[in-house]
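Missing here: one protein chain of the complex. Every other protein chain is in place.
Each chain carries a letter (A, B and C) given by its place in the written order, and its residues are counted from 1.
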Amino acid sequence: MQFTSDNAAAVHPSVWKAMMAADAPDAPYDGDALSRRLDAAFTDLFERECAVLWVATGTAANCLALAALAPPHGAVVCHREAHIEMDEAGAPGFFLHGAKLLLADGESAKVTPQTLAAVVDPIRDDVHQVQPHAISITQASEYGCVYRPAEVAAIAAFARSRKLGLHMDGARFANAVAHLGCSPAEAAGDVDALSFGFVKNGAMGAEAIVFFDVEAARTIRYRRKRAGHLQSKGRFMAAQILAMLEGDLWIANARAANAAAAGIAASARDRLLHPVEANEVFLTCTLAEREALRAAGFAFYDWGPDAARLVTSWDAQAEHVAALAAAIAGL
Amino acid sequence: MQFTSDNAAAVHPSVWKAMMAADAPDAPYDGDALSRRLDAAFTDLFERECAVLWVATGTAANCLALAALAPPHGAVVCHREAHIEMDEAGAPGFFLHGAKLLLADGESAKVTPQTLAAVVDPIRDDVHQVQPHAISITQASEYGCVYRPAEVAAIAAFARSRKLGLHMDGARFANAVAHLGCSPAEAAGDVDALSFGFVKNGAMGAEAIVFFDVEAARTIRYRRKRAGHLQSKGRFMAAQILAMLEGDLWIANARAANAAAAGIAASARDRLLHPVEANEVFLTCTLAEREALRAAGFAFYDWGPDAARLVTSWDAQAEHVAALAAAIAGL
Amino acid sequence: MQFTSDNAAAVHPSVWKAMMAADAPDAPYDGDALSRRLDAAFTDLFERECAVLWVATGTAANCLALAALAPPHGAVVCHREAHIEMDEAGAPGFFLHGAKLLLADGESAKVTPQTLAAVVDPIRDDVHQVQPHAISITQASEYGCVYRPAEVAAIAAFARSRKLGLHMDGARFANAVAHLGCSPAEAAGDVDALSFGFVKNGAMGAEAIVFFDVEAARTIRYRRKRAGHLQSKGRFMAAQILAMLEGDLWIANARAANAAAAGIAASARDRLLHPVEANEVFLTCTLAEREALRAAGFAFYDWGPDAARLVTSWDAQAEHVAALAAAIAGL
Partner (left out) sequence: MQFTSDNAAAVHPSVWKAMMAADAPDAPYDGDALSRRLDAAFTDLFERECAVLWVATGTAANCLALAALAPPHGAVVCHREAHIEMDEAGAPGFFLHGAKLLLADGESAKVTPQTLAAVVDPIRDDVHQVQPHAISITQASEYGCVYRPAEVAAIAAFARSRKLGLHMDGARFANAVAHLGCSPAEAAGDVDALSFGFVKNGAMGAEAIVFFDVEAARTIRYRRKRAGHLQSKGRFMAAQILAMLEGDLWIANARAANAAAAGIAASARDRLLHPVEANEVFLTCTLAEREALRAAGFAFYDWGPDAARLVTSWDAQAEHVAALAAAIAGL
């Protein structure tokens, strides 16, 4: 019974179907009919003009988006536990040619205007210090916590006041929208670029970089190719993304994953390290308890010496979730 | 009737089948059972130890391989019409942090020890000039021409004599092996790293970087992740490659594509700009002739003002090939 | 008798004097009174607004200037024998984060709109090919040849027509102005940035990057510091440059060097490989002849197997020049 990662989940049948339907000759790279539908599809979804590029990974999506917002001699401010800081092997330094990440604090891996200001405002505006050019926030955060629209708005206002760009790492953007019950536009707020994740939510290997600054996308098309991310059979990338948007599959899948996490959380109220708002549950859990859970057939990651991370997927089976909830309750 | 690019070809049914079979929970990234079989599979194929990484594109494969062979302050020597020079958007400069490409001449986009020496030997060994660290050759070349084992051996001997690494861009390596009728080991010769292409030959989006210098692969695993090329559902990448190796599908597909090209070439002897040894045919062809062919339903690229490029795929249909051959003969 | 390089020349007494006068406490980096006079001094000299940064080397000057004109994924077009291509150890690739140099032809290392167009115009405007963003020309060229104002104007018009920036490597800009007998503004023409060299002309270690696009200088101040080129005792850099501008020392020194070269050339009319317009003389000269000259006490570089390069300096001694002229005439 898998609760290690939403990366381990299956590919959704509708995604398979769309990929197979795409298996007909068409223009290579992103000249195919499906890739050319992306801008319109996301413009509909977000109710404002956007330009969209597919890439295979969240790391590429994040770093190509950030490359549009900060020059090589600049910096991007993010939470000190952000994925771009902790788990992307220094990819921002690569894609941004040595630009720095500056690290802000905040509960549950969410930054605030105050924690951002604590990083940004002491920086002297002189050539000896690396100047911030953008902020990157994660929706939902590394701990499965969701920025409310008002929180995103406050951060966007801070960004504007300091003349900084704003990027949203939305590897689990769908789960955030599902939790908020608002529109995608409201959940994204006034960001310049969004990495909209699909791989953790039922796709195979396709994420969307959504540029609300349409002009910025033009340059990043060159950067995508230069980074080896322009797949020659791009039609299969676009097909995955369009299938996820079709009939709101993306939100349905996210709701399913969130519901599974909520089911687990309900049996573990006293153990929760963070509010459970998306599809991740962080629990205090002794080594003995973790061993007991594993002995009972549950797979998951440790989170330091005294905690566990449980991640649910769109295809979580109800009986597995119920069994896990019961097992935790019985510890 | 498509003769524009082997990128436009379909995904082979066996590849689809293998991908679908991979759609079960397994470790993310390259920790899954399929990814872990790659080293052994290629070690069998090449009859010597190798370490293998999957990536989605030939550009990523080439540039990650080269990153193992040349430092940021060094250079790689390649043919002036090589894909890494002409069609990868400066990706070598990105992945190698500013290293240069030095351009050698040669018939049909093939370099020789002589043309390489003409580039390498005049370089003064002082700090003012960029020093070469590696050579990259393309098997089959940009014009569909194949290095004989003795030619590769001569280049490898030159590389060793000048203390240079040797990389082979094998986007169409299968077609080269099919033409040569030798073993993969003989077609690759004594290179340090090979980009073994599958996308043009029936896969969807997976290429193999084959490191014969096994230690070099260790570093490149970090570089792959840092470049955003470590897909989280890597099992689907490995599945494609293993399916292509299974039952020698890779060579069967390449033979089919080569045979189609040979069929076209046979009707165009007087027009051939390069020997047809793989799956590409370059023809002298006036504008009026090209218009006539297109009017007859054939799609292909111009190659400058007086020539056409015709590329055949593993799934070329015999009647299309015959029709094209007849049409050319009738011009 | 030194004719190897103008780098070997002495520091002019006025430069020494100015440096010693600068040896009083002042603000570090470029906050000192001398550094703050540079913008105005060059604005006077060029009769239009400019922003000026000092750096210690021509390589740094060229590459920081180019960093303002081309992005990491772009290219700069230059002559295939340009210093930035041949003798700067790949510095453009470093400072421009992997951007390419594209190589144009031209007599005496001078490009023309035609040779530039031959490089620029065939580039497809798609993401697979590296797009040119700027042109760099050298005034005087690597062979000591000078662009006439009309030639610079034609190149600038070409640059504008293709939306390219224009940089001038003026390591020997003073020698060019001395030859042309025009104003510095006329010799520079409509370039965006000029590397104005002083080290070869009597300074110790200071060059000026002159930005006619004043806004561009703002960013490059960060880049200069980031490249370790913001010396803490910058007052000594500014002092050198101001001393060279004072009383037109720069042009007087250049005239002296040019006159020395002309003196040598006059005795070698039949041997000249390039017109002698600045302070370099390239001669056909057999090995035996070079040995004879060296035996007579003249130091200079070979230029391939059958030629010699003779460079004169601001402090060339008349008797040495006369002796060399006589020796050549007597070969």
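To be clear about the criterion, contacts are C-beta pairs under 8 Å (C-beta built on N, C-alpha and C of every residue); 3 or more make two chains touch, one makes a residue touch a chain.
Because the structure is a prediction, the values reported are computed rather than measured.
Asks: Out of C:Ala99, C:Ala227 or C:Ala254, which is the one that touches the chain we can't see?
Replies: Residue touching the absent chain, from the options given: C:Ala227.
Asks: Pick from A:Ala41, A:Val55 or A:Ala89: which residue touches the chain that isn't shown?
Replies: With A:Ala41, A:Val55 or A:Ala89 as choices, the missing chain is touched by A:Ala89.
Asks: What is the set of chain A residues that contact the non-displayed chain in the whole complex?
Replies: Looking at chain A, the ones touching the missing chain are residues 72-73, 75, 86-90, 93-94, 96-100, 127-130.
Asks: Kindly note down the residues of chain B that lie in touch with the hidden chain.
Replies: Chain B touches the missing chain through residues 29, 71-73, 97-98, 127-128, 131, 219, 221-226, 230.
Asks: State which residues belonging to chain C touch the missing partner chain.
Replies: Looking at chain C, the ones touching the missing chain are residues 2, 4-5, 7-11, 16, 20, 23-29, 55-61, 63-64, 88-91, 93-95, 199-200, 204-205, 222, 225-233, 236-237.
What we mean here is this: only the chains that are shown with their structure count from here on.
Asks: Using mean CA coordinates as chain centres, what's the chain A-chain C distance in Å?
Replies: 50
Asks: Take the average of all CA coordinates in chain A, do the same for chain B, and state the distance between these two points in whole angstrom.
Replies: Centre separation, chain A to chain B: 34 Å.
Asks: Give, as an integer number of Å, the spacing between the C-alpha centres of chain C and chain B.
Replies: Chain centroid spacing, chain B to chain C, equals 42 Å.
Asks: Where in chain C do residues touch two or more other chains at once?
Replies: Touching at least two other chains: 72-73, 97-98, 127-128.
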